[in-house]
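This is the structure, below, for whatever I ask next.
Below, a portion of the complex is reproduced, with chain positions unchanged.
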Amino acid sequence: MFISETNIRVRYGETDQMGYVYYGNYALYYEVGRVEALRKLGMSYFELEEFGVMMPVVKMECNYVKAAKYDDLLTVKVIIDKMPGIRFHFYYEISNASGVLINKGETTLVFIDMKTNKVCKCPQVLEKKMEPFFTNG
Amino acid sequence: MFISETNIRVRYGETDQMGYVYYGNYALYYEVGRVEALRKLGMSYFELEEFGVMMPVVKMECNYVKAAKYDDLLTVKVIIDKMPGIRFHFYYEISNASGVLINKGETTLVFIDMKTNKVCKCPQVLEKKMEPFFTNG
């Protein structure tokens, strides 16, 4: 299991006229959390694309628990609970500075070989970075 | 059952460097489809808020089937399969101009009384507009 936490400050442009973060913007927060999780694993998503592999999202689920407000300092907790195969699952828990849970969600991404534009397995270079967190004993 | 279809042209600013629509922007497309469905029912979401009721999203699910591209003319099909109670479900199917299914999803919204900031039932004014589509015989 690998857990990563990243802080995000809510921007004015991310709120809507309800005075809360617009529901579509959580996808951006998930992205930031996910990318910083990969960076902590030792591989930036930028490098992955340079390497010829991209990771489009094929499924997202968002649960809006409480409203996030302008200028809130959110914590995006990202949980990777198993090694990726062809698919890569991420779980997200977003809470505000008072520790109140704001949002829970998950995404499934796939690896795409940018040369063939076909689904491929998790690149070895990423696999190696992740293994230490997922091997027992 | 009530079905509504709305066209949306993909904007350049909605794509990302993969050359496809950014996965977070489908929430905007769902919103447009949902709002136009309500308008066709005879009630704009704008009026609903004027009336003192807002409808935040509490759950969203998105399935990314194929990539949508810049300048694609998408059709957002919105399906309401039952009368809303405290919750209001919408189903979405987005396809491109060739009829290829791009995205499937659903959202659950709740009605909030803006005076008390508490969950409330579907306002009668909206209920009356919807009944003709959901009563049999």
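Which chain is which? They are A and B, in the order written, and residues in each are numbered from 1.
We adopt the following convention: a residue touches a chain if its C-beta (ideal position, glycine included) is under 8 Å from a C-beta of that chain, and two chains touch if they have at least 3 such contacts.
Since this is a predicted model, take the numbers as computed values, not measurements.
Undergrad: Given 2 shown copies, how many make up the whole thing?
TA: In total, this homomeric complex is built from 4 copies.
Throughout what follows, only the chains that are shown with their structure count from here on.
Undergrad: Would you mind pulling out the distance in Å between where the CA atoms of chain A average out and where those of chain B do?
TA: 25
Undergrad: Contact residues on chain A for chain B in the complex?
TA: 18, 20, 22-28, 31, 54, 56-64, 67
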